[in-house]
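Every protein chain except one is present and positioned as in the full complex.
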Amino acid sequence: MVHLAVPMAETLTFPSLQYRAMAPILIVLGAAVLGVVVEALVPQAARRAVQLAVTLGGLATALVFVVATPGSELGVVAGGTLAIDGPGLFLQMTILVVAIAAMLVVAERRVDPAGDAFAPRASSLVGSGEEQEQTRRGWSQTEVWPLSLFAVGGMLLFVTANDLLILFLALEVMSLPLYLLAGMARRRRLLSQEAAMKYFLLGSFASAFLLYGSAMLFGYAGSLDFAAIADAFRDKPGQLGLQVIGLTLLGAGLLFKAAAVPFHMWAPDVYQGAPTPITGFMAGAVKVAAFGALLRVMYVALGGAAWEWQPAFWVIASVTMLVGVVLAVTSSDIKRMLAYSSVAHAGFLLLGVVAFSTAGLSATMFYLLAYGLTTVGAFAVVMLVRGPSGEAGHLSSWAGLGRTSPVLAGVFALFLLALAGIPLTSGFTAKFGVFAAAIEAGGVWPVIAAVVASAISAFFYLKVIVLMFFARPGPDAPAVVVPSLLTTTAIGVAVVATLLLGVFPQAFLDLASGSTPFLR
Amino acid sequence: MNVYTPILVLGILAFGFALFSVVVAGITGPKRYNRARLDAYECGIQPTPQPMGGGRFPVKYYLVAMSFIIFDIELVFLYPWAVMVDDLGLFGLVAMLVFLTNLIVVYAYEWARGGLEWD
Partner (left out) sequence: MAVITTGLTILTEGAPNPGEVVAASGTFALAPLLIAIPLASAVVLLLAGRRANAWGHLLGTAASAASAVLGVVLLVAMMGQPEDARTFNQPLWTWIDVGSFSADVALQLDPLSISFVLLVTIVGSLIHVYSVGYMAHDPDRRRFFAYLNLFIAAMLLLVLADNYLLLYVGWEGVGLASYLLIGFWYHKPSAATAAKKAFVVNRVGDFGLSVAIMVMFATMGTFSFAGVNETIAAVDPDTVTWIGLLLLLAACGKSAQFPLQSWLLDAMEGPTPVSALIHAATMVTAGVYLIVRSNAIYDLTQTAQLAVVLVGTITLLMGAIIGTAKDDIKKGLAGSTMSQIGYMVLAAGLGPVGYVFAIFHLLTHGMFKAGLFLGAGSVMHGMNDDVNMRHYGALRAAMVVTWATFGLGFLAIIGIPPFSGFWSKDEIIKAAFAEHTVAGVAALLGAGVTAFYMTRMMAMTFHGKARWEPGVHPHESPAVMTVPMIVLAVGSAFGGLALLFVGNIEEWLAPVVGFEKAAGPIPTSLLIAMTMAVVVVGAVIGWRQYAMRDVPRMAPMQVSWATRAARADLYGDAVNEAVFMRPGQYLTRTLVWTDNKVIDGAVNGTAAGIGGLSARARRWQSGYVRNYALSMLLGAVLVGAALALVRFA
């Protein structure tokens, strides 16, 4: 018999962990665990306040650590599994800023007569006596906070993962809490639960894609490490089947999270069904994380095969934005419309990814920052406009909002203009960046498709503005909730960012382009 | 002699034991059949289709099952660590403590929120 343990013991090396570089991830995940402890030990009445403090404190501390990361700490850390580099930090910063804004919206308690946007216990039956009792006692679902923190932790990991295994782990850490969060809406529970179910099923399907693709690439490259895969693409011809299948499946798994056509179908259903603050969180932060990971995988691991995936991805980008905008034109539900709009934006973002250049990288990152904040703001506004049975989802009930609540309607109009890419808003700067990068990379036709898509998209964004300002309020005119300081802050941040990134974007453009390129 | 040989031996032993048990039980055991004995297991999900509307399982069953899996995984991690505890040294100890802390936090959460009470 051979002794298995002995030869291993001689070569046993411990991974060296760079705690300072990993601090933001550890802080957020630590705060999440702390949140679970709070759930277990703190009485119901005090939980919300404590959780809010833990969550915002954790996220803010992590943000400080990200921003204050010294240049000497940059590098590939944790035994080659994490790349804490310029783009990674920029994306982490974006995720944290968007997440903080989203969490402020999640905390809003004035949106419903019964409290926040979440069911007191997602597990109790809809309309049951049990649920009514919980509502009467004013219970609230404080698990939302640790779940969100876990998701944010996963996102921070996702954008710095430098190894297919960590990438997969991060994807799961990010996704599983989101599946749960999608199913927790207080109103329209069935829609919400259905959304959670769909998201979960399709999400697992996509995870399987990603995992299978990773296996194929491992089979090809003999390593899960991004740098090693890149070397293999450079030095190791042959095994084309493994290359192509691996590339396809890995790409499909990531494009699912990014909501690109043809992996976008979950988005409208889930966006519509999920509690609106969570939708904002998903639309903003998950988009950043998904594209962050996509950028790193495509640029670092699969960069050597760029000529191989670029043509197909140009097509995906073009189709994504066209399908997104065309379907959005006829959406009559505001959240669904924003969901299709998010699909279209995935297409625009893909332009920057496919450009495969430093300019493309920085333009995509800037786009993510701009889009993330605007989206969180837009969904926060959606949350505040409510009819008798919850949010006024149908577009017709937004008619005349400009008359009854001019400020809110004006703010929403600003967000819509930014999403449409009207000059002097962040959306314009962002779009111009990715278009320029794509043109430099030779993607003239995709950019023409993008310009057409932008032109079409203006229709449905402005349709809402027209409704708000040029139509009479209908008989079922919604009531607009006056938000607390929390949501007001979030919306205010989004407004300032939307204008600042549109009129004086240079500092942030410099930040984005100064943080390139990826380390490997 | 290959490193996989012990695994092969273990597999043969397990298969042999299973075969032996079933055969011996069939030969020596009493043969009194009832409804419960014809079920696949004596606990858990009825394998046959359920009528619509009555087709829900108590969600608590999954809690128990999940708890079982969590502790199962704990064991899977603990056992190899215990075997190599000297080699892994302080690093291994700290890593294991972090792992256990996480597990205990979840366990405490489940307990505090009534996850271990059937009713």
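Each chain carries a letter (A and B) given by its place in the written order, and its residues are counted from 1.
Just so it is clear, contacts are C-beta pairs under 8 Å (C-beta built on N, C-alpha and C of every residue); 3 or more make two chains touch, one makes a residue touch a chain.
These numbers come from a predicted model, not from an experiment.
Asks: Determine which of the presented chains are touched by the chain that is not presented, and list them.
Replies: Per the touch rule above, the missing chain touches A.
Asks: Using the definition of touch stated at the top, determine which of A:Val452, A:Val480, A:Leu500 or A:Leu519 touches the missing chain.
Replies: A:Val452
Asks: Among A:Gly58, A:Gly154 or A:Pro268, which one touches the chain that has been omitted from the display?
Replies: Once the missing chain is taken into account, the touching residue is A:Pro268.
Asks: Kindly state which of the options A:Val67, A:Leu240 or A:Val482 is in contact with the chain not pictured.
Replies: Of these options, the touching residue for the absent chain is A:Leu240.
Asks: Which is it among A:Leu52, A:Ala114, A:Leu169 or A:Ala471 that touches the chain not included here?
Replies: Considering all chains, including the one not shown, the answer is A:Ala471.
Asks: Against the chain that's been left off, what residues of subunit A make contact? List them.
Replies: 188, 190-191, 194, 197-198, 201-202, 205-206, 209, 240, 243-245, 247-249, 251-252, 256, 261-263, 265-266, 268-269, 272-273, 307-309, 311-312, 315-316, 323, 326-327, 329-330, 336, 357-359, 362-363, 366, 406, 410, 422-424, 429, 432-433, 435-437, 439-440, 444, 447-448, 451-452, 454-455, 458-459, 462, 466, 469-472, 503-506, 509-510, 512-513
Throughout what follows, only the chains that are shown with their structure count from here on.
Asks: Where the centres are mean C-alpha positions, what is the separation of subunit A from subunit B, in Å?
Replies: Between these chains, centre-to-centre, one finds 36 Å.
Asks: List the residues on subunit B that touch subunit A in their complex, please.
Replies: Interface residues on subunit B, with respect to subunit A: 1, 3, 5-6, 59, 83-84, 87-88, 91, 101-102, 105-106, 108-109, 111-113.
Asks: Which residues of subunit A touch subunit B in their complex?
Replies: Residues 1-2, 4-5, 9, 12, 14, 33, 36-37, 39-41, 123.
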